[in-house]
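Written out below as C-alpha cells is the structure these notes cover.
All protein chains but one are shown in place.
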Amino acid sequence: MAKLHFDTDYMRGAHPLIMEKLFKTNLEQTPGYGTDEYTERAKKLIREECGSPEARIFFMVGGTQTNATVIDGILRHHQGVIAADSGHINVHESGAIEATGHKVLTLPGHDGKIDPNELEKYFTDFYNDDTYEHMVEPGLVYISYPTEFGTLYSLKELKALKRICKKFNAPLYLDGARLGYGLAANPDINLKVLSEICDVFYIGGTKVGALFGEAVVIPKGKLIPRSIPLIKQHGALLAKGRLLGIQFETLFTDGLYTKIAENAITRATELKEGFIKRGFRPFIDSPTNQQFFNLPNKVIDRLMETASFEYWGPRGRESSTVRFVTDWATEKTDIETLLSQIDQIS
Amino acid sequence: MAKLHFDTDYMRGAHPLIMEKLFKTNLEQTPGYGTDEYTERAKKLIREECGSPEARIFFMVGGTQTNATVIDGILRHHQGVIAADSGHINVHESGAIEATGHKVLTLPGHDGKIDPNELEKYFTDFYNDDTYEHMVEPGLVYISYPTEFGTLYSLKELKALKRICKKFNAPLYLDGARLGYGLAANPDINLKVLSEICDVFYIGGTKVGALFGEAVVIPKGKLIPRSIPLIKQHGALLAKGRLLGIQFETLFTDGLYTKIAENAITRATELKEGFIKRGFRPFIDSPTNQQFFNLPNKVIDRLMETASFEYWGPRGRESSTVRFVTDWATEKTDIETLLSQIDQIS
Amino acid sequence: MAKLHFDTDYMRGAHPLIMEKLFKTNLEQTPGYGTDEYTERAKKLIREECGSPEARIFFMVGGTQTNATVIDGILRHHQGVIAADSGHINVHESGAIEATGHKVLTLPGHDGKIDPNELEKYFTDFYNDDTYEHMVEPGLVYISYPTEFGTLYSLKELKALKRICKKFNAPLYLDGARLGYGLAANPDINLKVLSEICDVFYIGGTKVGALFGEAVVIPKGKLIPRSIPLIKQHGALLAKGRLLGIQFETLFTDGLYTKIAENAITRATELKEGFIKRGFRPFIDSPTNQQFFNLPNKVIDRLMETASFEYWGPRGRESSTVRFVTDWATEKTDIETLLSQIDQIS
Partner (left out) sequence: MAKLHFDTDYMRGAHPLIMEKLFKTNLEQTPGYGTDEYTERAKKLIREECGSPEARIFFMVGGTQTNATVIDGILRHHQGVIAADSGHINVHESGAIEATGHKVLTLPGHDGKIDPNELEKYFTDFYNDDTYEHMVEPGLVYISYPTEFGTLYSLKELKALKRICKKFNAPLYLDGARLGYGLAANPDINLKVLSEICDVFYIGGTKVGALFGEAVVIPKGKLIPRSIPLIKQHGALLAKGRLLGIQFETLFTDGLYTKIAENAITRATELKEGFIKRGFRPFIDSPTNQQFFNLPNKVIDRLMETASFEYWGPRGRESSTVRFVTDWATEKTDIETLLSQIDQIS
C-alpha cells in the first residue's frame, strides 16, 4: 500500500484546473514580465474580490522572495520590521530580510501571534527611550495569517493591530502564504476585510493549490510606487510572467481558491478530531490545515512506517511534537487510513 | 492573419514534452526544495553530459536570481566581478549585483565580448597600482555565452580567458541564459569543454524551451560549499523544486535541449540570409537565435503592422536597430511569411 | 558650583599625555592610512602586551564601525553572529550589523552575559534541526567585556565559551569598548589571556582615555586576511592614520592604559559603596566603572539638579534605574560631593 504523506501542503503539483489552463495556453505567445492579458485579468479578479479598485497587485514566485522584496521595498534604510519570534521571516528564511539590510525586531509569539498590547508597549517604550535614535526604528509590522502554528488572529485582534500601526506610522503587512486556509476557517475575515485592515498583504498560491506564485496586494495603492525595478533587483521578476497570471486567474474563477482551502480544512478537522478521540492532545489548537500533536516517540516511529509527516523542532526523549498537513487533494479515506493505522499501533 | 512574434524566446510556455511530463507527474507527492528524485536524476544527466562526475549542480528559477546568487556566493566582501559593459548583469538586472554589495567592474564590450588582452591588462594594471587596496578587487570574471548580441567566444578565446583567470586567481563564470543556442551554433564547444574551462556556469532553461529554470554547474565541485542557505537567502529556493528537476530531466533526455536550439538556429539563419539577400546589413554578425539589423524606420513601421519585434536601444532619426529572435517553435513558414511581408513593403 | 557629570566615560577629550603627544607631532609629515611609524610602534607594543608576535592589528575610529567591519569581515554570506539580547550590536548600533547583511542571533542575557550552557544548547539544537539549512548559521560569537551592564565573565566562563566556539567552528569575538576597566577589575584576565582565548577582540580607546580609536587584535593572525579594502569599504580607514597610532602608542607606554582604568574603578567602587551604605541596592552588581542603581524618582529629580547621569531604560512610576559612570579624570572629591548631595536630599 502506498505511503500517505502529510509532510506539507506543497508536495503535489497544482490543482488540475490550473494544469489544464497552463496546458491549453502553452503555445500562445505573450509579452513577458507580467505585461500580458492573463496577468491583467488576474489582477482584476483579485481587485474585485478585495473590493479595492485602486489596489496595486504584483505577482512573485515564492514566499521568501515576496517577503524580502516587500519589506525591503517599504522600509527606509534605518528601519526594521517587527515580527513574532516564531515568524517565518525570523526563523526560516536564511536571513533573507537581514540580507537586504534590515533588522527583524522580535516580540514574543503567543501560539505564533503577536499580542496587540505588547506591540503597543514596544512602540511606546521605543519612542520613550532617550537613545532611540541609536536603535532600529520599527517601520513595519509583519504578521502571518495563518501563523506558522496554524493559528488565526481574530477580527478584533487585527483591528487592534491596525490601530496601533496607524498610531505609530508603521504599515501592517500580512504574510498569507497559507491565506486560503485562514479565510476558509474564519468567516469573519475575508479579502475585503483584509483590504481594509492591512496596508499590504499577499495571497499565497504555492501552498494553496498553485504550482507556485504569490499575489501581493496593496489595497490603497500607495506603498512601493516603483515595484518593477525593485522586484527585478530582487531576482523575483518571472520572465514568463503569464504563468503567474494564468494560475491566479484560475484560482479566482468560480471560487477555486476557497474550494481548495475548504477541502484541506475539512480533512484537517477530521484528523484533529480523530486524534483527540484517541486520547492525544493537540500541541496547539489550530483551526487550519496544519495540525500539531505531541505524540509518544513509540507511536511516531511506528506511524512513520506507513505515513510521512514532520517533526516540529527536535525529537524529545519520550515524546515529540509532530505536524500533519492536509491540502486540496487530501481525501477522506486518507484520514481514515491514517487513523486506523494509529489504532493498529496502540 | 495572426501577427508573427519575434520579440524574444520566452513568449511561449514550454516545449510540449516538458508540459506532458509536468502533467503526468502532477499528482505525485515528493519532498520539497529539490530533494526529490526527479531533481536527482536531472543532476545525474547533466553531470554525464558535462563529463564531470564531481560536479555540484543546483537549480534556480530565473537568470537574474541565478547571477546574483552565484556571484554573491563566490565573492568576498571586498571583491567585485568583471564584465563587459554590455553584460546583462551590468545593464539589465536593475542593480541586482550591487544590491548584494558587489561592484560590477566593466571592460569595453566588443560585440558583447570581453577581449582577453584587455582582461589581462586590467588585472595587471590593478595589481601594479599602488592604491589597489583602495580599489575593488576583481574576484570573478563574468561572460555570457551567447552574449547579449548573440555572438560567441571561440574556443581559443575561452582558453585565453581561462588562463588569465587562473593566473589572477579569479574564477570564470559563464552566464548561459541562452547556452543551448551557443552550443548548437559552435560545435567546438560543448558542455564537456565548458566544464573544463569554466569554474561555474549555468545552463539556461527559461529561454531554451523550459517554462522556467536555470541549472548552475560547478564542474570541480569546490565553489559555494553552502549553497542551500545562500539560495534560500536570495529567495531563490523553489518550494516545489521538482518542477525544475522534471524540466531539466526532460531537456537532457534524448537530446531535447540540443534539438530545441537547433531549430531556432536554422530559422535564425534563414531569417538572416533573407534579410541580407534583400540588401539589409546585419548590425552585428550573430550566429545564434538573435539577429540584429539596422532598418529604415519606414520599413520598421510597416513591418510592425504584421509582425512584432524589439527596438535595440533608442529609435534613430532615419533608421533604427531592431532585434528578431527565434525559438524552438518558430516554423519555416514563419520566416517565409516575414520575408514576404518585407518584400511587399519595399 | 559646577555640575558633576557621571553620564558616561566619553565626555572629556583625551588623557593629557595623549594630547601632548598629538601636539608635539602635529607638524610632522607622515604617509597616510596607518602606514606610518607611530602606528607600527603601537602595533609592536600591543603585540608584546598580548604575547602574540604573530598578531595582526588594525585601528579604527569608533566601536560601531569596528563591530560592523570585523563581523562583516569574518562571516560568510549565509551566517549570523550570536550575541546576548542586551549586546551593543543588538540594541544600540542602529542595525549596523544587519546593514552589512548579517543577522544578530540572540541568546538571553544574564546581567549582560551569555551562558555557556545556553550557547552550547543553541549550537546543538541548530545542527539537530532538520531545517537548519533554512536558518541563519551561527558563524561567530560576540561577547562584550565588560558587558553593557559593567559585568565581567570569569576566566572559567571565557574558557567554556572558547571550547564551545572551537567545537562548532565559530570564532569568538570580544568587544572591548571598555576593556581597560575589565582588565583593571579582574586580575585573572589580561591581554595575554584574552589572546589565548579569543579569535579576535578589540581594545577600546574612545571610552578609556583616548580622543577616539579602537585597536582590533587577531592574535593568531589568520582571520580577515584582506583587511585594508574591507576597512576602506566600511568607511573606517582614517586618512591621518597616525592619529590612532600615536594614541595607542601612548596608551601602551608605561602602563597608561591600566592607570586610566584603575582610577575609574577606584572611584566607581567608592561611589558604589557610598550608595550601598546609604541604603540603596545596586540594580546589578558591577565591578567596573559603570554603576547601576534603582533610585526613587524623588531622589533622582533632586540629584539631577546638581549632577548629571543617565536613565537606564524608561523612567518608572515610583523609582527608576540610573547609571553612574566614572573615568580617568574622576576625582575622589567628585564622589564625595555626589554622596554628600545625596545626604542632603534624604
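Order of writing sets the labels: A, B and C. Residues in every chain begin at 1.
The rule is short, and it goes like this: a residue touches a chain if its C-beta (ideal position, glycine included) is under 8 Å from a C-beta of that chain, and two chains touch if they have at least 3 such contacts.
Just so we're clear, the structure is a prediction, and the values are computed from it rather than from any experiment.
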item: Which of C:52, C:106, C:195 or C:233 contacts the chain that the document leaves out; value: C:233
item: Contact residue for the chain not shown (choose from B:36, B:49 or B:93); value: B:93
item: Candidates A:110, A:134 or A:259 - the one touching the absent chain; value: A:134
item: For chain B, the residues touching the chain missing from this view; value: 77-78, 80, 91-95, 98-104, 125, 128-131, 133-136, 310-311, 313-314
item: Where the unshown chain meets chain A, residue by residue; value: 72-73, 76-78, 100-101, 133-137, 226, 228-230, 232-233, 237
item: Touch list for chain C against the chain that is not drawn; value: 5, 7-8, 10-14, 16, 19, 22-23, 25-32, 61-69, 93-96, 99-100, 206-207, 211-212, 229-230, 232-240, 243, 329
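In this section, only the chains that are shown with their structure count from here on.
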item: Identity of the chain that, by mean CA position, is farthest from chain C; value: B
item: Geometric centre distance via CA averages, chain B-chain A, whole Å; value: 34
item: Chain B and chain C: spacing of chain centres that average the CA atoms, whole Å; value: 50
item: Distance between chain centroids, defined by C-alpha means - chain A, chain C (Å); value: 42
item: Multi-chain contact sites of chain C, meaning residues that touch two or more partners; value: 77-78, 100-101, 133-136
